[in-house]
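Working notes for the structure below.
Subset of chains shown; positions unchanged.
Going in written order, the chains are labelled A, B and C, and every chain counts its residues from 1.
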Amino acid sequence: MATKKFMYVNRKAPYGTVYALESLEVVLIAAAFEQEVSLAFIDDGVYQIAKGQNTDGIGMKNFSSTYNALGDYEVNKLYVEKESLEERGLTADDLMPIMWEDEDEDWAEKPSVRIVSRAEMADILAEQEVTYSF
Amino acid sequence: MKFTVMVNEGPYQHQSADTALHFVRAALEKGHEIFRVFFYHDGVNNGTRIAVPPKDDRLIQQEWSNLAKEHDLDLVICIAAAQRRGLMDAAESKRQGLDADNIIEGFRISGLGQLIEGGIQSDRTVVFGD
Amino acid sequence: MSMLHIVNKSPFERNAMDSCLKHAREGDAILMIEDAAVGAVDGSTIAGDIKAALADKTVYVLGGDLAARGMSEDRIIDGIKVVDYAGFVDLTVENEKTQSWV
């Protein structure tokens, strides 16, 4: 099959709606298709990869650790918008340290999360061929 | 104190159904009376018995059903909203000439008047929606 | 006769919180649940509006919803009180009526 650039745009907080969880389920399945996969975390989507999520108080499954597994599926381009963080009083330190291992560099651990400006995000979104929004 | 709770969103898609469940449980634990829980809009989808969520996830529809049994709750699904969305009990399914029903034990289907009656009879009405 | 205003939408995504703040009156209580919980964090673009509301209203956040979104209680705006579901129920009892800003 042809290789296309797939983008998953996440703009909603986790748990309040199912979109974050079910988006992640698509990404995991998509990994098997060997396409170029990127994820964008814009607006409230940045809360999806906030560290320290604890769902004990709301009785829902905490699925945030799944983002750490994305690297194993060769999904390692997680673009996070800087302005979205700032507007919410957050910084890069508030995000989970999601990593992947680079096979070409003796399995060196590298960060999957890439903080980009809004202008850079616009360019990244423009490069995609198939964009799913959640 | 006497409560009527209104649930306007379906299970899983929005957290409203979860929050309503937690609220009802907490109210019962405090000794309050739940006069009625009224399911409207997509809220009617809380009442299906043919859902099978993943094993490691919560079972929202079943939890409502269990809670109803345990506390003799009155869980009412709005008939107009249910007809649009495909929630049916055996009687309504037969009346409509359909070949299946899907309502879970502990829920009943009735009219919007049940919501208004809840508002009149209860000390508090709390709405959970999108 | 105070009102409990319940907001469940992120203040960054929707206008529900903004509309609530514009209609709540002196002595009212505002409870942030579900995605609205993120509005309790200090340093955001809407923190100023929440602080202004605290001048004559009480503001609460559901702790479980705050924690689920990775926000610890030590970073919320001074004066916001954290409640659990039992506290949520108490708020609906203490205030004579409720309005949900869905």
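The rule is simple: a contact is a pair of C-beta atoms (placed from the backbone, for glycine too) under 8 Å apart; a residue touches a chain by one contact, two chains touch by 3 or more.
Worth saying up front: this structure is predicted, and the values here are computed from it rather than measured.
Participant: Only one copy of each chain type is drawn here, so tell me how many of each the full complex in this file actually has.
Facilitator: Across the full complex in this file, the copy numbers are A x2, B x2, C x2.
The rule is simple: only the chains that are shown with their structure count from here on.
Participant: With chain centres defined as C-alpha means, what is the inter-centre distance between chain A and chain C in Å?
Facilitator: 28
Participant: Distance-wise, how many Å sit between the C-alpha centres of chain A and chain B, to the nearest whole number?
Facilitator: The separation of the two C-alpha centroids amounts to 34 Å.
Participant: Could you state the distance in Å from the CA-based centre of chain B to that of chain C?
Facilitator: One centre to the other, that is 26 Å.
Participant: Any chance you could list the residues of chain A touching two or more other chains?
Facilitator: If we look for residues of chain A contacting two or more partner chains, we find 15-17, 58, 60.
Participant: Among all residues of chain C, which ones touch two or more of the remaining chains?
Facilitator: 8, 34-35, 84
Participant: Along chain A, where are the residues that touch chain B in the complex?
Facilitator: Answer in residue numbers: 15-18, 58-61.
Participant: Give every residue of chain B touching chain A within the complex, in rising order.
Facilitator: Listed in rising order, the residues of chain B that touch chain A are 12-15, 18-19, 22, 56-58.
Participant: Which chain B residues qualify as touching chain C in the complex?
Facilitator: 1, 3, 8, 15-16, 19, 22-23, 25-27, 29-30, 32, 124-130
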